[in-house]
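All protein chains but one are shown in place.
Here is subunit A:
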Amino acid sequence: MERREFIQKTAAGTALVGLGLSLSSFKTVATKHLTILHTNDVHSYIDPFPPTHPKNPNMGGVARRAALIESIKKENPNVLLLDAGDVFQGTPYFNYYGGELEFKLMSMMQYDLATMGNHDFDNGIDGFYAQLPNAKFDFVSANYDFKNTVLNGVVKPYKIFDKDGIKVGVFGLGVELEGLVDKKNYKETVYHDPVSVSQDMVRILKYEQKCDLVICLSHIGYQYKNEPDKICDLKLAALTKDIDLIIGGHTHTFLDKPTVVKNADGKDVLVNQVGCYGINLGRIDFYMDSDKSKSAAGRSIVV
């Protein structure tokens, strides 16, 4: 295979040189760097916690988060900014403005994509839809079937980004709504099993769309110790393949560092979640190379 590719490229190169062009810019081995920044379960926490707060004194705050994102973008402009759901509900900002301020601020911070959490249905699916004009970013959800709702065709299963030549496919997953969200709020939204949906997504993103990175933006929860059969990010990571990163939410899990899980192929998947209320920002840096040998020899995960 490699020899054939070499011959083809040589032939094409020769042909181009003959036409007075050069292939050198394409043939250079590319090294690229993508920084993924993420939040989850911010729950309308816009102001920082007061200095007197017993648990999180002086932590969080949207204006400070914006400053941190800006400083990281100065270091590496190739950033993908994601949120794993439950943007809504938790402070009077939501009760008063129904999510308008949350979406406007996320747009100002240049969020690229988010997935839907259960609390994003708290003003009903219509309440969420009504606020979407304030969001300059998209929402994705692959396992909620919105066919018979206002979100049909609005919230798509996945989105593909070209980040400095890195093709990144991001799909969304949501938690089971029955028993968690009032039916009158989620209406005709149909929940599907995250594992089979993820296998479908990977087939599309990795094999049909040929994405370099596949990211799952999940609100199914990190782990349920008392319900070992319930699907969660750790189980999803182990049961699937070809997902590079799972960014999670829902369980408000604070991790000391991202978790590395072996997938169905025995390869490493990173699973991360950064607590809640905008207290932390997650950062995952991917370094990519067009030279496969470098990846095979030394793919390293530093957490």
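Methods note: a residue touches a chain if its C-beta (ideal position, glycine included) is under 8 Å from a C-beta of that chain, and two chains touch if they have at least 3 such contacts; residues count from 1.
Quick note on the criterion: contacts and distances are computed from a predicted model.
Colleague: Of the options "5'-nucleotidase, C-terminal domain", "ATPase", "Branched-chain amino acid ABC transporter permease" or "Electron transfer flavoprotein subunit alpha/FixB family protein", which is the UniProt protein name for the chain that has been left out of view?
Modeller: Options "5'-nucleotidase, C-terminal domain", "ATPase", "Branched-chain amino acid ABC transporter permease" or "Electron transfer flavoprotein subunit alpha/FixB family protein" narrow down to "5'-nucleotidase, C-terminal domain" for the missing chain.
Colleague: Touching the missing chain, which residues of subunit A?
Modeller: Subunit A touches the chain not shown through residues 5, 8-9, 11-12, 15-16, 23, 26-27, 30-32, 46-48, 58-68, 70-71, 89-93, 95-97, 101, 104-105, 108-109, 122, 165-167, 179, 182, 210, 212-213, 244, 255-258, 270, 272, 274, 278-292, 294-296, 298-303.
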